[in-house]
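Missing here is one protein chain; the remaining ones are kept as they sit in the complex.
Showing subunit A:
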Amino acid sequence: MTATFDKVADIIAETSEIDRETIKPESHTIDDLGIDSLDFLDIVFAIDKEFGIKIPLEQWTQDVNEGKVATEEYFVLANLCSKIDQLRAAKA
């Protein structure tokens, strides 16, 4: 369990009023946690602020809509946290 995951899970629990204990690294934010697009933007805003990054959400959405990438790649929490770590590393 990474520090990034813990922070992201806290953000999701607070933003979407989801029980923190139900949020796991393997959770899919849409399919498992039922987070809608409005709440997801709130979560992205909080993540951007927390980590000082800009999640390229438009690009990710386009990738998924065009079938280039499966939703799991971005929206399963372990994968999302990995992308966040990559964005932080790229910024550092």
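Keep in mind that, in the parts below, a residue touches a chain if its C-beta (ideal position, glycine included) is under 8 Å from a C-beta of that chain, and two chains touch if they have at least 3 such contacts; residues count from 1.
The rule is short, and it goes like this: contacts and distances are computed from a predicted model.
**Q** Going by UniProt, what is the name of the one chain that was not included in the view, given "ABC transporter permease", "3-hydroxyacyl-[acyl-carrier-protein] dehydratase", "Sarcosine oxidase subunit alpha/sarcosine oxidase subunit delta" or "Dihydroorotate dehydrogenase B (NAD(+)), electron transfer subunit"?
**A** Missing chain, per its UniProt entry: "3-hydroxyacyl-[acyl-carrier-protein] dehydratase".
**Q** Considering the whole complex, which of A:Thr2, A:Thr22 or A:Gln59 touches the chain not shown?
**A** Residue touching the chain left out of view: A:Gln59.
**Q** Touching the hidden chain in the full complex, which residues of subunit A are there? Just list them.
**A** 38, 41-42, 44-45, 48-49, 54-59, 61
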